[in-house]
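Note that one protein chain of the assembly has been removed; the remaining protein chains are unaltered in position.
Each chain carries a letter (A, B and C) given by its place in the written order, and its residues are counted from 1.
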Amino acid sequence: MMSLITDLYAYWISVLLMMVGLYIVIDHNNLFKKLIGLNIFQTSVFILFISMGKVDQGTAPILKEGFETFSNPLPHVLILTAIVVSIATTAVGLALVVSINKYYKTINESEIQAIEREEA
Amino acid sequence: MILMHTPALQVIIPLIAAPLCCLLPKSRLAWLFTTLVSFSTFAISVLLVWQVHAVGVIDYEMGNWPAPLGIKYHIDSLSAFILILISAIASITLLGARSIIEQEILHSKHALFYTAFLLCLTGLLGIVATNDAFNVFVFLEISSLSTYALIAMGRNRKALMAAYEYLIMGTIGATFILIGIGLLYMQTGTLNMFDLHDRMPIIGGFNSVHAGFAFFTVGIFLKLALFPLHQWLPNAYTFAPSAVSVFLAATSTKVALYLLYRVFYTIFGFEFSFSTLHLGAVLLPLSIVAIILSSLIAIFQSDIKRLLAYSSLAQIGYMTLGVSLQTQSGLIASMINLFNHAFIKGALFMCLACIAYSIKTTRFNHMAGIAKTQPWVAAAFVVGGIALIGLPPTAGFISKWYIVLAVLETSWWLAIVVVLTSLLAVIYVWRVVEQMYLREPLDNIQYGTPVPMMLIICTWTMILLSVYFGIDNRFPVRMATMAAEMLIP
Amino acid sequence: MKKNPILRETSHLLIPAILLFALYVQFHGDYGPGGGFQAGVIFASAIILYALLHGVKRAEQVVSLNLAKTCAACGLLLYAGVGVFGILWGGNYLDFNVLAHDPIHGQHWGILLIELGVGLTVASVVLAIFYAFTKFKK
Partner (left out) sequence: MGGMYSLISAILFVVLDAVDVAFTEAAVGAGISTVLFLSAFSITGKHHELKRKSHLPALLIVLTTGAALIYSTLDMPAFSDPQAPIHQHVAPHYIEESYAEIGVPNLVTSVLASYRSFDTLGEVTVVFTALIAVLLLLGAIRENEE
């Protein structure tokens, strides 16, 4: 049991963060906070990837004399791309929220739904 | 030289064209440029189909790095089939849509709008051409981000909410797919699809691979808008600008379905997906519920765009129903339906674009008697509606025919479901036709703007294509058969 | 920030240093952590700092929204164009080995150029998005 915890604790941290992020995305009414939740959710996936790439006793994957064990560079590359994708999504999401606020005068999901129901 | 590089050019041409397009000063020029680019991608996809027929599969190593090290493009009968579909739809849509785009989109935004359209096309083509799991994610995001912006360009403010909802759902879906990729990568160390497949026998028993399978399933179902993860789709199709609705309805869920074939047949393999993990048992009930429920909801819609969106959800159900049968014939039926439905739905949304151009709305009540002033558009809708129901001699009949045949191999009661739900389609199509032909026209119709010739010609091109593939169905049947034989050995 | 003289003067001193650091990150990415993406972000943040000090209008006189948009397109074109050169020189798309006489040199050239493309695009996109948000009216 003990070895299970020491072996896997790093993954569990990211799972926990993932659950927090996903909960905020689904449950929150505020369109801003949904985006923040989405960010947390995505960051947790990044941490999961990066913790896969870690090698015991390894160093950062930059070749230098005197070092032989390196962490795996491939997850780092993938996550660099994924971070960029996530910030791009956030920017587009924020632009949407800002324009929603302009045309609805609110960024609360329930209020917007109420407005739409009134219209219909 | 072009023949050697066709797989790369297929994606690179629209990719390079996009930044060029955003620098163009005039709206007309941007349209002309975008249309030319999409026709050249169509030409390349024709070349690809021809090459696939001649030599089988084409591999292309980006940067000349061999597969697991670098990223490989892999064109086989399945991807060539979808590539030609996407580029053909994009070309016809763009050719006809200039007038409706000019009417619906603010003039100063045209260059940006066409740029986003090109980026969306790049993303969709990239997803289909690549053989690298992570590359799929990157191109998925290119197409999704541009789609969110395109949808938000709708005239109603509800378009913004629709785009936001799609952004949240789409990003959750893409992140789920990313988690799936990560879990598979963790147990194999590779991202290439074939390399992953080769390692499946070793890693098939791992919990993490099973969980990865589950994450892929949910992520793809979200992008595919399969019941019960479909909530984003009706609003997105309804409030998007007309031209965007045409393109999205005809391509975006089709690419998600392609991804489903790729992930579950090429990466996980038929045996693993359906025998070890029983994907069919999940897909079958969801498909049936999607077909029945969406067809019923479609009947009660007061906006024709939304009606067609729900009918799309039902059609997606038919396509996944074919997959869930776990037979070659089921898969063939699914692919043929994918191909035919893209043209039928594209054509019907084109009709709505014409109507929206003329009377500025697609609401049911406002189009009473429109056949009097717009006979060609109304006639096109009737033919498209017949194809949607699945009557001969249209492509829709071929789809239904193959589905019923495939279904009969397993159970007769499923065939009854398929036939009965087609009757529901008769009801909602008839409602619209009745409104168009048998009602007295209102004022708004008499004073409607005349629809430009080009838009009508392109609408009829799609309509005629969906009739043509009902009479001469050799191309889709042959491609689908080749693809199915490859995926289910 | 505009009013506090201490903040104002230190920020002034910082801007050239940040720009220099961005260039270092851009061209040192082969040896240490960094590369086009990080450099682009840092470069843009220097101009954003300038905009916060002097107002967006002054910053737009230095780099306008249109210029930023053009640069973003050019950066992407540079990247994709280097790939096309690979085809013209007889290799595959994005093949850097054929760009110079020996593969290692070709790789160096290729990486240098595409990192430049990345840096250019990222810097101008970040800046342009910042402008778009600050200029947006309720």
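Just a few scattered comments:
Keep in mind that, in the parts below, contacts are C-beta pairs under 8 Å (C-beta built on N, C-alpha and C of every residue); 3 or more make two chains touch, one makes a residue touch a chain.
What you see is a predicted model, and the numbers here were worked out from it, not measured in a lab.
Note on the chain not shown: across the whole complex it touches A, B, C.
In the complete complex, the hidden chain is touched by one of B:119, B:233 or B:388, namely B:119.
By the touch definition given at the top, chain C reaches the unshown chain through residues 29-35, 37-38, 41-42, 45, 48, 69, 72-73, 75-76, 79-80, 83, 93-94, 96, 103-104, 107-108, 110-111, 114-115, 117-118, 121-122, 125-126, 128-130, 132-136, 138. In the full complex, the hidden chain is touched by chain B at residues 15, 18-19, 22, 62-63, 65, 68-71, 106, 108-109, 112-113, 115-116, 119, 122, 126, 132, 134-135, 138-139, 141-142, 145-146, 148-149, 152-153, 155-157, 179, 183, 185-190, 203, 206-208, 210-212, 214-215. Contacts to the hidden chain, counted on chain A, fall at residues 3-4, 6-12, 15-16, 18-19, 22-23, 26-30, 32, 36, 39-40, 43, 46-47, 50-64, 69-81, 83-85, 87-92, 94-99, 101, 103, 106-108, 110-111.
The rule is simple: only the chains that are shown with their structure count from here on.
Pairwise, the chains sharing the most contacting C-beta pairs are A-B.
Rounded to whole angstrom units, the spacing between the C-alpha centres of chain A and chain C is 25.
Work out the mean CA point of chain A and of chain B, and you get 28 Å between them. Chain C makes touch with chain A in their complex at residues 31-33, 37, 129, 132-133, 136, 138. The residues of chain A lying in touch with chain C in their complex are 60, 62, 80, 84, 91, 94-95, 98, 101-102.
Across the interface of their complex, chain B is touched by residues 69-70, 72-74, 76-77, 80-81, 83-84, 86-87, 91-97 of chain C.
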